[in-house]
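Provided herewith is a single structure, encoded as structure tokens, for subsequent inquiry.
Of the protein chains in this complex, one is absent; all others appear in place.
Chain lettering (A, B and C) follows the sequence in which the chains are written, and residue indices restart at 1 in each chain.
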């Protein structure tokens, strides 16, 4: 097959090189966007009289036919045609003859691939945003359901203070909310049309970039053709957002794994979302959560991959940029599948609310409430903290819980302690009284649910 | 020195551990923000009657005195006091007595350090935005100055088409514009107050978070206390923005290095911004640009560092989070110094405009213009491209430039070629006619300068 | 299809989960090693009487048949069978009946997959070592051919001192030599059999691990079963070696790109290893070198990916480990293709030795030789360096080359300079006299060629 740029060459491309430089094996997934972009471009060429109306229509007809062929699996992608652009243009020319050769007027693969990638990432980013929203809703529903469930809140993986399970789950809804906001911000910079930049310098032909932008639904037009063909910021931004997103998912996955251990026994995962062992018959493993946690590496790696590729590249387009696709595609797939599977698993999780409640009360988790009781009696917090520390140490030595201390035992640590201290040392009270904004009291948490509910819509 | 949390402990902290866990050696740079936050917190405690007005004022007086001591270098940070928070609180109590112990009421180091970091990053992000703006201005001035300078535009590091030096420089202004926008977007998520989340669950004391937010100029209030103490998204976002920014600078640095070679000779760097060799007396090295390019590694590494630290952490606060500081501080320092030094160097660069013009015309860089000439004659672009390729090959074989071909030689390749082709093959004409939006024609570039000028202000 | 571990489960695995957790779509490439390992395992089970000789032979016969089916493309891998191990075991049981169920005796997928991966990486590492060797040979041949070609040696991308092209190329042979040594070192740690560790604790059955090791050609036996199933050090080591290797290739690629520019014109790449432009007919692009440089990101990303996945995993096997495969496979493919294509391209490169020689003499590249001349006259090197610096500055101002200075002009800078200085300032002399070990003189370079030749064999 003759290359589209073969005019100046004396030797044929080596087969090794064809195989080494081809991208059709992975960029074929851009076909829908490549054709969509080409149709808009052809319309504009016709409207501007750069090619005739008839030629324009003929090209569009041919492109639509190719789209149908690909959709129905009747199209064969060929490695020696290098990439998705050439595979489609070649098919077009076979279909409609030399007129097909007019499609690439006032266009280069440099701006074309940037266009395809932006169209693709625009669609996938929206899809991911919507998957995040779904997961948020599922979490919000779960949080609403477990509004009365107490559990230990942890810092340093040590039980710290009792909190509501709701409150804990909402923390992830907050993270996901930021993930969505970040993706929306990035969308602004994805949603800009590079087409019309041509190779790097623009064109002498009277193109109408605004018209193409309108046809394709772009919000902005790239304003510097040299920058436009060499810019992959939008892709790195996307990868960086994805890295933060999967970091959040890895934290949730870690907790699901922890909570599924026999030691925690906070949850039981649905059979349909766990797997067994090929050797140990009794095992029920949280594979889904483990894989999500493990896939964090993949997404981080993809981010670093593109950052590395872009480092130190002189302007404008360099072939190195072809290496943007695999990390982007892999990240899109990974993130979507993690969100989907988590969302599918969540409703089936059985929360062991009794066990959660029981453990919420262990480990002197209301010590801070005792300290705040002392503060209300006028003791400086530092001193109050110290006194409470001594009470805790006393309890540990004597294997007692706070409620098992007599008022006289309490008073030995500080005479200001009064009987109403018993209304602060039970976990239910501890939670109920954390009414500060963002805090764990049922009222505060209900407000959080309402706010997030309205943000998720 | 007794630890603030020593009440419950029977053994003293090991010296190795003190040294291993301390952060004062690097977090002391947060002192200004720690005191600023504490003053606002103390005001609120007084206003809400959680402590007395007098105590509140006494605390604020003490804190201000400490601030003056640090500012004037009279303060000694101590490792056994762990971190900036305890160093300051300890000094406060020494200064004003047990009342100092009231400052930490309704506050934990978990929300305090998150506050300090956000205050710090808010200030530094604004500073970096302003340094970017400065560099944009300098580049814009240079672009305005060299509006008539032609140079070769490159793809694949091969001369592709002639462009304006202005146009090329403006590509960097565009990149920096996106860098600024990204930082502004991140600022929205930095500018949220976490204080009042306490350890993780909120507090039973009647705090007023909105008041503290107002005092400290925050735009938002964290709505989930568990999330607030374990969230470092804003820091990762910042690091990711910094990574993209330094990637841009690395590309510019690479070009400065290339252009300074004897082979390119496009620019001469100012003596004051280059260094020599300890062994080769004739050398003049672009060290500044090399170091900027080299420091890309550092910023990428810092991004990965925090991402790795956050991977798989269960909620809420874990001590791992202390590892956020060094990568953030190092990134802030690196990015600021790179922007500053580039901005200082730029005005002293001597552009060798003659050499640029001369090379712009070599290498058949107007071949695309010939192809577009053929398109205007009705030849499909693909065919036009092929014909031009043959012309180029002919020229190479016969060591001729386009202008040296007679009209008959031209016509041998295609009879449709007419004499006006000679008005397209000179680089000046090539540039002048690239009038498409974002293109390299002087008119298009002037529009870009105007638009960027108004964005930079 | 019933899962091999389904005994204890009440619900069927969700389809989403099957798709999310499957690895057969990528681990099918391990089939050869999986079967090889299973055959050795079955032999041992028979020899030890854990299963009967007849069963053992039947199993082996079945496995060999499956191998032939896969080899000839007649085998269909199924996603609902999860992975390569279950696909093959399932096919075995279909083929030979319930006896197939005896193969997995005293084995778990945990040690089985570790075995497969080690067998795979052992083979691929050896293959890569041999590809490196080939590239070294090609470079060595080129170096031998261009033993008389002078070129500028660069530091800071500035011409520093004249060197032999040979010498420069040999630097890459040295790097590749270290790459080989590193891979050999890693091979020691790859070449250890984990099979027999079972799930994590070993087995109660009387297996003979030494026998299996011998059958499979392993040099060592893993000595702790808990470690053996959770260890991926060997894979990370491999990825790290690959990262350094591709870093070397990226440096070479960068030089090929630079040298191909019209500005350097040091080399011309073979047509068969370059590509053209879809819009600019005159272009000839060093795509192969650009892609190698770009793929550096991919390999770095893969390394980081696995490191991230392994971070903080408790013992022993966790499903996260499944994420080791994609980065390993992708790295193997990338590195092999880069080595192959470079090796293919190298012999076709045309070195423009005239241009190299000519530029070697520009830029006062023998200034250090003047300084060393002064040293031989007893002047301290620092002073000699300073004097030479002044000579260079004088030459630049007066647009002269060293050879154009009269002896009196020289003496103005230092009276100790004698006429024999003229025998040091020509590039040929400069190179010839750098006879220190490892230096650029033809004699020193010949020694390097001989040494490397014997190392490469």
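Quick note on the criterion: a contact is a pair of C-beta atoms (placed from the backbone, for glycine too) under 8 Å apart; a residue touches a chain by one contact, two chains touch by 3 or more.
A quick note: this is a predicted structure, and the numbers were derived from the prediction, not measured.
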Option touching the unshown chain, where B:160, B:175, B:213 or B:321 are the choices: B:321
Option from A:196, A:312, A:344 or A:380 whose C-beta touches the chain left out: A:312
Contact partner of the left-out chain, one of C:127, C:227 or C:268: C:227
Residue in contact with the excluded chain [from C:38, C:56, C:149 or C:318]: C:318
Missing-partner contacts on subunit B, residue numbers: 3-14, 16-17, 19-21, 85-86, 104, 107-110, 198-199, 270-273, 275-288, 290-291, 293-298, 300-310, 318-323, 326-327, 337, 340-341, 344-345
Touching residues on subunit C - with respect to the absent chain: 4-10, 50, 89, 93, 98-106, 110, 153-157, 160-163, 167-168, 170-172, 174-175, 178, 181-182, 185, 188-189, 196-205, 207, 209-210, 221-231, 233, 236-237, 240, 243-244, 247, 250-251, 253-255, 258, 293, 296, 300, 303-304, 307-308, 310-319, 368-369, 372, 375-376, 380-383, 385-390, 392-393, 396, 424, 430-431, 433-441, 444, 448, 451
Hidden partner interface residues of subunit A, rising order: 152, 155-161, 257-258, 260-264, 276-287, 290, 304, 307-308, 311-312, 359, 362-365, 367-368, 370-371, 385-386, 388-389, 391-392
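Note that only the chains that are shown with their structure count from here on.
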Angle (degrees, nearest 5) of the CA superposition of subunit B onto subunit C: 180
Interface composition of copies subunit A and subunit C: same or different, split at half: same
Approximate Å spacing (C-alpha centroids) for the pair subunit A, subunit B: 23
Euclidean distance of C-alpha centroids - subunit A vs subunit C, Å: 32
Per-residue multi-chain contacts in subunit B, two or more chains: 155-157, 160-161, 258, 304, 307-308, 311-312, 368, 385-386, 388-389, 392
